[in-house]
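Missing here is one protein chain; the remaining ones are kept as they sit in the complex.
Moving on to subunit A:
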Amino acid sequence: MTNKARRGKMLAVASVMTAALGVTAACSSGDSGDTAGSAGTSSAAAEKITLTLQTFGGGTNFGYKAAVEKWNADHPNVQVKYNNLTDSFENVYWPQMLQWLQSGTGAGDVVGIDEGGMGLAKARPQFFTDLGQYGLQSRQADFPAWKWENGINSEGKLFALGTDVGGMSICYRTDLFKKAGLPTDRDEVSKLWSGGWDDFIKAGQDFQAKVKDAKFVDSVNTIYNVVLSQESAKNGNVTYFDKDQQLIVDKNPAVKTAFDFTQKISQAGLTAKLQNFTDPWNTGFVKSQFATLGCPGWMLGVVSGTAGDEFKGKWDVATVPGGGGNWGGSWLAVPKQSKHPKEAAELASYLTSPEAQLMAFKEGGNLPSTIPAQDNPELQSATNEYFNNAPIGKIFGPSIKSLQPTFLGEKHAQVKREVEQVVTGMDQGSVPYADAWQKFVEAGQKAAG
């Protein structure tokens, strides 16, 4: 930007906001400007329309490639453009989406929303189409009560349908475990830390004693989220906000426990000091910088999509220490600005159908949220080729039906973004361990406003 502002000092300042707007828009989506526009012009012909589906996430993200191809083959007049905008939900996708929703243009016809954004989405009924008017109330029987109810907004209207849920596991690199003299078989690996997270650290120390050029875990914020989701299940299913939208970041024992564990694993020197969903983290997969990472179902697709074919068969899946947890899981909604709400609602319903959820499960490991898909024998017996043919149906299957919904406040995404910065800063050395908890709480309070 330097030196460009020749028009004058005044202009330079005024253009900060505009320039900033332009840059952020340019960064997160190349060509989203034409989302629904193309449809209107060509409607004179055979009413052929194009719907834009916007999602987020690393690797295979929502796992909709096959499902969208099938839809496009079956619906020659309603073509779907599947646009995964970015890796990062809290930092890039959600702020950008809110901006589009508010300005009334830019958002796709069907958009993905992470659990962390649902609190705010529910409180803004003006942004989303009421799906009930297209008869989608009929889908209620497909979903467990909590997944369905979270798609009902503050006006009591159905605005979002559930996609996946976040059962938990640990992904690990068999070749690196072998190098460290640790067992590689997934049952034996699971047994290594069957006693809980302290065993996990102990295994990590054994690993680190033998292996110098790779770290045991990827980042602190992946493991932090895994533990937080487990702990919140034990503490009334809340994290940063209680059910009255009050900030409880300093009072919730789940947060403190997750933080303390994270600090412990960082101080033990077991982390690769990366930050998840950033470029260095993606590079870390390819350069084998870490041996394990916390894997909710959807993370399997992130791993396979990011690490690529070179590492096929080198990853495997073991059970997670510390019991079940529910991290992640998303919803699909239709923004009010969509020019084809009826078709978009149909698409959202199709993509959340048991059939499409199973396709996404095969593609990226995203665990289905619908009951028929969860009960499907195909899911129970599923294996994942990329992960050394791990029986992921058996690993995740039993737990996903008993998952507890986590309550996330309206400002969850903001608070999550800020407190995780402190966790990462602590790991990377810019926040001293002794001050970290205080900084963590302050960051949360500040973000909550």
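Just so it is clear, contacts are C-beta pairs under 8 Å (C-beta built on N, C-alpha and C of every residue); 3 or more make two chains touch, one makes a residue touch a chain; residues count from 1.
Everything that follows uses one rule, which is that contacts and distances are computed from a predicted model.
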{"item": "Which of \"Alpha-D-ribose 1-methylphosphonate 5-phosphate C-P lyase\", \"Lipid kinase\", \"sulfate adenylyltransferase\" or \"Sugar ABC transporter permease\" matches, in UniProt, the chain that is not displayed", "value": "\"Sugar ABC transporter permease\""}
{"item": "Candidates A:135, A:398 or A:429 - the one touching the absent chain", "value": "A:429"}
{"item": "Residue, one of A:47, A:185, A:279 or A:385, that touches the chain absent here", "value": "A:279"}
{"item": "Candidates A:127, A:143 or A:407 - the one touching the absent chain", "value": "A:127"}
{"item": "Subunit A, residues in touch with the chain not shown (by the definition above)", "value": "1-21, 23-24, 26-28, 88, 91-92, 95, 98-99, 101-102, 120, 124, 126-127, 273, 275, 278-280, 283-284, 287, 289, 410-411, 414, 417-418, 421-422, 424-425, 428-431, 439, 446-447, 449"}
